[in-house]
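Below you'll find the structure, written out as structure tokens, and then a few comments.
Every protein chain but one is kept in place in this view of the complex.
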Amino acid sequence: MKRLKNLVSWLLIVCLMLAALPLALAEGVIDEGLSCTITLGNWPPDTAPEAEKALFENYRAIMARQYPNVTLVPDYYSYTLSNYVPMAKGGTAPSIFQPPFTDPQLLISQHLVGDVTDALAAFGVLDKFSPSYVEMLADENGRIYGLPRDGYVLGMHINLNLFREAGLMDENGLPLYPKTLQELAEYGQIIREKTGKAGLVFPASETYGGWLFTNIAWNFGCVGESALEYQDEDGRWVCNFTSPECIAAMEYIRDLRWKYDILNADATTTDWAGAHSLLGTGEAAMNFAADDSVDQPTANKGLPVEDFALIPFPAGDFGRYALAGGTCYMFAPNITKDQGVALMAYLRILGKLPFLDEDIIAGMRADYAAKRDRGAPVLPAISAWNDEEYNAAKQAIVDEYCNVDMRLYNDFFDSVTQGTISLKSEEPVFAQQLYRELTAVIQRMITREGADVVKALQKAQDSFQEYLDDEINDY
Amino acid sequence: MKSIQRTGVIRDYDMHSASVRAGYGLILALCVLLVIVAVFPLIWVVLAGFKDLKEFVSSTSLLPEKYDISMFTTTWNQLGIAKNYLNSLISVVGSVVCALVFNGLLGYGIGILRPKGYGVVKKMVMFSLLMPTTISIVPLFMNIQNLGMGNSFLPLWLSFGANAMYIILFVQFFESLPMSIIEAGRIDGCSQLQTFFRIVLPLSKPICAVISIFAVNAAWSDFLLPYLVLRGGDKQTVMVRLFVFSTEQTVNADNMMRSVVFSMIPPIILFFIFQKQLTENAVSVGIKG
Partner (left out) sequence: MRAQPKASRARTAETFKSWLIMLPGLILMCFFVWEPLFESIRMSLYKTRNVELVRFVGLDNFISVVTKDDFLQALQNTFSYTFWSLLIGFFLPIVMAILIGETTKGKGFFRTAAYLPNMLPGLAVIILWSAFFSGEKSGVLNILLSGLGIPRQTYLTRAEWVIPIIILIATWKGAGATTLIYMAGMAGVSAELYEAAAIDGATVWQRIIHILLPAVRKLAGTLLILQIISVFQIMYEPMVLTKGGPDNASLSLMQLMWQYAFGGSMNYGKASAVAVIVTLILLLMTAVYSYFNRKESDWD
């Protein structure tokens, strides 16, 4: 006990010193000549936790010291496609905002976002972008319109209480988790029989079902020639939902409901938050979810971190893919060159460029400490930058704050870092609409016993093809 | 002996018949059932508000394990609902003022002044009554954005000044006023506007009360246009917040149920204060409209 106290006070002193560091370093004005105003979306509103507000106030203070003539205007704006477009058109979009990775290409093609290539070059980080992100955030001429905020890789959240209850633990206290989709069905069945709870929660409402389904379909072989979406030799976008692989994947979903019966009761109205609720409260044992949402079942829904584990996405017979995506920063279409530089300076302070100065390290520490206090797992982030030194330094800090048994997470992270699982980003065009179409098919499969898979997929394919023709091919 | 007047189909002497008495008993039972069906969900949602997330998701009991009012206060504080209440209040007050002034004046023009050509306006208003505003919400939203009125209460207030139903209620009421009084005012040298404020308005308290209640309720409950206009900003009303909760999934189910309770409290208070006006006046208005 005494040792713990000592440790805590020691940590406190370190923290205080670290907090004081920026003040000491504050002398460094970086650019007095830069003079402009930037509005910052996603600023924490009055109702946000005090700690978060303080964090952003601190960013603002640092910015004011480094760039005394840049004015920051907080904006509480939070991005949705529907509210953004009229604002961009009306010239009222905030200078910086945060869309998900499904939207950048759409926004870029419609000229609704600003170009920051020159600003990135000014900071010397243009070449450190991980190539998959360049693909996501640039136009065909290689001009860059966004920066990754944080990336995620899809895997599976599991509730260890239910695994224990179902006897699916080894002698080391580690879960015997499903490595393949076939095992997922079987383990789910064991859990349902032993505990009466759902083996798998499958949020099949609106677009979520289709989103998860694409990953399952890849593992059934819907890649390359059997891809769900591809460009033919004439450059037309074509969708293909009726390949044998896709049909097999959809039959698998149907079997989860009717053959193995492992899904939660209201799958068709369960959304993302609902899925985390069911896993976190012990009503379901497994949930397809990513490493960036581990705080959901734990800190937010009340599952203690020791009863939670993150495992890799189960493999299929023809593939082992995991969907990788995330949120990015993008910029208003009318930003000036100066604003671009100011925005990159702001992102550097937030630690979103591959630089580690004392401020950023202090910020990371504060962030991890807060996570640990909330009862959320502190995990290494998957880096969006190809910069080994930077990545290693970050990992060292994570290790200090780690509050989980990493054995429950290692397989997941190893599969990503060692390349035993292939990362794949979302389907390239109009992904949200594709998810919507596929979700409808999934809903049909899990609400009607004996529904015709091929017919439903054919219908979705026709409908989505027409959409593609309208929106791109014959535009 | 006749303490209670029967106004229905069943007459007093019918009650001598055993079968009618039984039927009457059945009617009472059905009415009690009706009350239960109407009120039970409200009682339930308050009870559910005492549950935490795990209990709400898992418990098979209608009653909470414990009655701790701090469940409600914590949610109230954490989500900052007070701010949303204030926003709703601002939205409601402005909306009621606009609903009375603009619709009242237009109704006065159509119902009493009747200048040359008023018939066209009357027909257009009648036509709009049957057109839902949601149908043209897309261009309306674009107009609002183009005028730079996004994230402002102004378009929401003014939208209540363009309500075909309220205009028609005003017109009907004004038409029922005795023209002689209005004529008298005109002869006394009142201008048209003076006539409105000195003679018509004082006579129109009942209709103003009814429209105010309607407008308060509608402004409180409205969320589609406010959602588009007030977007992610700090002006969100209670209902916009609730809609955001339900679409953006940032709030746990137990907090959601407590937010539902919060959103229902003001209308229920309003209901109990204006019960009589609502169940009597509003009905007579409804019959005409």
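Per-chain numbering from 1; labels A and B assigned in written order.
Going forward, contacts are C-beta pairs under 8 Å (C-beta built on N, C-alpha and C of every residue); 3 or more make two chains touch, one makes a residue touch a chain.
The structure displayed is predicted, hence computed values, not measured ones.
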Residue of B:Val92, B:Leu106, B:Leu169 or B:Val229 in touch with the missing chain, whole complex considered: B:Leu106
Just checking the interface: what residues of chain B touch the absent partner chain? 4-11, 13-14, 20, 23-24, 27-28, 30-31, 34-35, 37-39, 41-42, 44-45, 48, 56-62, 101-103, 105-106, 108-110, 113-116, 118, 121, 124-128, 130-140, 142-143, 145, 158-159, 161-162, 164, 167, 191-193, 196, 217, 220-221, 223-224, 228, 239, 242-243, 246, 253, 256-257, 260, 263-264, 267-268, 270-271, 275, 278-279, 282-284, 286-287
Using the document's contact rule, name the residues of chain A that touch the chain not shown here. 81-82, 85-86, 88-89, 110, 112, 204-207, 264-269, 283, 430, 432-433, 436, 439-441, 443-444, 446-448, 459, 462-463, 466-467, 470-471
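Heads up, the rule we're going with is that only the chains that are shown with their structure count from here on.
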How many angstrom lie between the CA centroids of chain A and chain B, rounded to a whole number? 41
Contact footprint of chain A on chain B as seen in their complex: 52-54, 57-58, 78-80, 83, 141-142, 145-146, 148, 150, 228, 231-234, 248-253
Inside the complex, what are the residues of chain A that reach chain B? 45-47, 76-78, 82-83, 86-87, 89-90, 92, 271-274, 277-278, 280-283, 300-302
